[in-house]
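Complex shown without one protein chain; remaining protein chains in place.
Entry: chain A
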Amino acid sequence: MSPLDRIANMSTLKQHDIVKLYKVEYKATVSLSDQLCFLIRPRIQTVKWICDVVNADKAVGRFRRYKIIFTPQRFFACEAVLEEEGVFGDVTTDEWAFYLLPLDDDILSMELPEFFHDNFLAGDQRWLRTVGGALHLLHSVYGPFSKLYGIGSCSQMTYEWWREQVEQGEQGARPAEIGSVFLIDRDVDFVTPLCSQVVYEGLLDDIFRIKCGCVEFGPDVTSSDRSVKVMLNSQDKVFNEIRNEHFSNVFGFLSQKARNLQTAYDKRQGMDIKQMKTFVSEELKGLKQEHRLLSLHIGASESIMKKKTKQDFQELLQREHCLLEGFEIRESISFIEEHINRQISMMESLRMLCLLSITENGLLPKDYRSLKTQYLQSYGFDHLLTFSNLRQLGLLVEQQGAETLTVMESKVGKLVNDKTAGKITDAFSSLARRSHFRALSRKLNLVPKSDEEYDLRVPKDMAYIFSGAYVPLSCRLIEQVLERDGWAGLEDVTRLLNGHEFAVTGGSRAEPNSDAQRLVLVLFLGGCTFSEISALRFLGRAKGYKFIVVTTAVTNSSRLLEALLGNHA
C-alpha cells in the first residue's frame, strides 16, 4: 500500500476524472490522455524520465499538457533539470505539502524512507526542512510546546529551522495540547534497529514487511489460495491486544481468545427465538469479524514460527544477546563466519556484522579483513561498495587504537595550520563517530543482569521488547531526559554520543500536571522501529506519559541496510 492509497484510492481519483494511474518509471507512457499529471517525490531521476516523455511527444508532434506535482516540495535541482531538458514552461509544476500520514492513533509517518540515506550517508540536508515543516505544522495545530529536547546534529538543525519559522510566524494564544517534544537522530542509536525484533508487530514487519500500516498475508497465512491485505492498527481489536506483546505470549493469548470466541458462539445453543434475533443482529457480526482477524493472526503466528524454526532463530537471538552483553565474542565471530560460509541470508549476515562492529567499537583489523573477504566471496564482490558505505557511516569499521588516534590528531594538528587541520579533523570524524556502545550500556544500564529470571508476561522494563536482554538506547535516553527534565547528569552519555544535545523551555503556560503536559511528541529523524514504538508505549503506561511518535518512516534492520547496499546500479 502506498501513501496515496491511504489518502485517495482509485475510486476517489476516478470521481475526479482521472482515467488511469501509471507508475512513473523508465519507459514510454502508453496513455492516450491529453493531460498528464505526475505526482512524484522531487527526485532528479524521476524528473528526467518525465522530460523524456515530454520530449518524445514533442518529437512526434503530439500536444499534451503536463503537470508535475512535487510532494512534499519542489527542489531547485529538479526545476533545473526541466530547464536543461528544454521543457520548462511546457511542464507546469506545483507542490503538495504532504507532511504527515497518521498510521495509527499514536504514529505519524512522513513516509520519507529516503531521509535516512540522503541525510546520513550522502550528507544532503534537503529533507531537514521537510521535517521542520512537519514540526511546524504540529506546532501550529497543537502547540505551543512547553519543552523541547533533542540529540543529534539533524535534530539540532531542524530545531533551529523550526524556531525561526515560529519567530517569523503568527502565534495565537491557544491551549497547548502537546507538552514536550523530543527530537532524536537515528545515528544516535544504530544498535536498536539492527536487533531482531521479537515483539509481535515488529516481527510482522521483519517478516512480512508492513507498508503504510498495511500488511499483505500470503497463502501460507490465509490457508487459502488468495493473499489478503490487512490494515494493522488499533482498530483491529485482536491485533491491538497483541501488537506490543513478546512473541512468546502471543500464542497463549490467541488460544485464549479462540476459546472465548467459541464460548460466545456457543451461547446461541438453548436460545429462544427472540434471544437468537438479538444475538444475530447485535453480536454475530462482531464475532465473525473477530473470528476472521483471529484466524489471520493465528495463521501469521504459525507462519512466523515455521520460518523462524527453520533458520535457527533461537541460536541467532542468543548470539545477538551475547554481542549486546559483550560475552563470547570469538564464538559470535565464528557463528557469523559460518553464516556467511553457508550463504545463509545476505542481509542477516550483514546485520550481524554491523551489530558486532558497533557493540565492539569496530572489528580487529585481522577479523575485519577476513570477514569482509568471506562476505564478498559468498555474496558477490560488488559488495565492496556496500562495505565502503558502511564504513562511511561508521556501521562496520576496523578498530583503531583510541590512543594512537588522539595522539596522531594532536600531533598533526600542531604541524599544520588551521585550514588543513580542519580537513584532517573531517577525515577523522568518521573514525570519531565510532560507537561507544559498551560504555553507554554501562552508564545507562542497557543490559539487565542476566542471572535474574525475566518474566516476559509481566515485563518490568522496556527490555522486554528484546526478551529482557537489552533496553533500547533511544528509548532509554528519552526516559532519562524526561525524568531529569533535561540532560543534567547525562554529560558522560552525551559526550559518548557525540553531543548536539539540547533542552529548551518555551513560553507555554500550561499547568505542569495537566493531560497535555503528559503528552510527549517523539520525532525520529531517519526512522524508528515498531519495537521502539512498543517500548515507548510501555514507558508511557509505566510513567504516565502519552507518546505520539513522529518518524520520517518506520524502519527495521532490512530497510536500514538496504538503503546502504552498494551493489545496484
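In this section, contacts are C-beta pairs under 8 Å (C-beta built on N, C-alpha and C of every residue); 3 or more make two chains touch, one makes a residue touch a chain; residues count from 1.
Simple rule for what comes next: contacts and distances are computed from a predicted model.
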{"item": "Undisplayed chain, where the name is taken from the UniProt record, one of \"Protein Iojap, chloroplastic\", \"Eukaryotic translation initiation factor 3 subunit B\", \"Spermatogenesis-defective protein 39 homolog\" or \"Auxin-responsive protein\"", "value": "\"Spermatogenesis-defective protein 39 homolog\""}
{"item": "Which residue of A:Ser2, A:Thr373, A:Asn445 or A:Ser514 touches the chain not shown here", "value": "A:Thr373"}
{"item": "Selected residue (touches chain absent from view) among A:Phe502, A:Phe524 or A:Phe547", "value": "A:Phe502"}
{"item": "Listed residues A:Glu160, A:Asp220, A:Glu282 or A:Glu491, member touching the removed chain", "value": "A:Glu160"}
{"item": "Chain A residues touching the omitted chain (full complex)", "value": "43-45, 73-77, 80-81, 95, 118, 122-129, 144, 148, 156-161, 163-164, 166-171, 337-338, 341-343, 369, 372-374, 376-382, 384-385, 388, 418-419, 422-423, 426, 502, 504, 506-507, 566-569"}
